[in-house]
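This is the structure I want to talk about, given as structure tokens.
Of the protein chains in this complex, all but one are displayed in their positions.
Take a look at subunit A:
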Amino acid sequence: MRAFEYVRAASVAEAVGALRDDDEAQFLGGGTNLVDLLRLGVARRGRLVDVSGLPLDTVQDGPDGLRIGAAVRNSDLAAHPAVRRDYPALSQALLAGATGQLRNMATTAGNLLQRTRCLYFQDVTKPCNKRVPGSGCPARQGVHRDLAVLGTSEACIATHPSDMAVALAALDATVLTTGPAGDRTLALDDFHRLPGDEPDRDTVLQHGELVTAVQLPPPSPLSSSSVYRKVRDRASFAFAVGSVAAGLVVDGGTVVDVALAFGAVAHRPWRARVAEAALRGGPATAAAFGAALDRELAAATPLPDNAFKVPLIRAVAVAELSRLAGLGTDGGRTEDGA
């Protein structure tokens, strides 16, 4: 690993200033992903500016909702009473990620900014358009069981690995940043990019732009109902094969409001707006849920070894929406089984 300079930023301004004129510097949060990437040679930096000690480590419950500091640790956020009460999908998503040790280190901003675990991205001896733009993407012909089926491009089929971000997408979170060009507020849905022909850019952040907080809107029946379900090969310490964050409000058998986002299927958390639009105002039945999912997933571009993610996501989303609608996991045939 390349020798690098390590500095601890004393203030937000100092952190932003430290990166302003240094293209080889990068912010360091909990280090649970970046340090691995440095060791692997995937990331090569001249300087790390540690922002984990900045006073961005509080969760503030206010009239505008919940403001989550960028440096709040994943374990603390998962355990926060307001999160557990008003945004259960977020707490569930956090606890579904990584391990206790990693959650104790990982920060909110770091979780959003973690890189894909695509095998080719992490192996510097192989081409990868995300790591070395223009070098090619071997994943399409190669190992891609875990990779994207939605919003892919010729250049890249990587997935975003975060669980937390999927819940945040469903909960209409916004990301607050500050940087050389001033402060910005970005919808989480707009924060992560689709790969297009610039897969090296995971997000819309500019160099030196620092995430300071994530803002959740005030609690609502939708957010309080929200759930997160992660499907994984291993019972713990594994990235999702697919995941669903869902919230649903039903009145008299009709869908009043719905939020739906998928994880591990795209380059960013996939907010299922097509399905949501199809469901709103319609019947809360398993058949309607299935039809809406089919419309959403019609856009999928699966490959041979990840094609199963399409029926998987459909099944999980229908099951969770059905459960939220009080229909049971399989259209009412059985009670809660998990």
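Just so it is clear, a contact is a pair of C-beta atoms (placed from the backbone, for glycine too) under 8 Å apart; a residue touches a chain by one contact, two chains touch by 3 or more; residues count from 1.
Quick note on the criterion: contacts and distances are computed from a predicted model.
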Self-check item: Hidden chain of the complex, named as in its UniProt record, picked from "Xanthine dehydrogenase", "Putative PurR-regulated permease PerM", "Sulfite reductase (Ferredoxin)" or "Cytochrome C oxidase subunit IV"
Solution: "Xanthine dehydrogenase"
Practice problem: Specify the residue from the set A:R8, A:K126, A:R184 or A:R201 that touches the hidden chain. | Solution: A:K126
Exercise. Would you indicate which residue among A:G41, A:P133 or A:P221 is in contact with the undisplayed chain?
Key: A:G41
Quiz prompt | Missing-partner contacts on subunit A, residue numbers | solution = 1-3, 40-41, 117, 119-120, 122-126, 138, 141-143, 231-238, 241, 308, 311-312, 314-316, 319, 329-330, 334-338
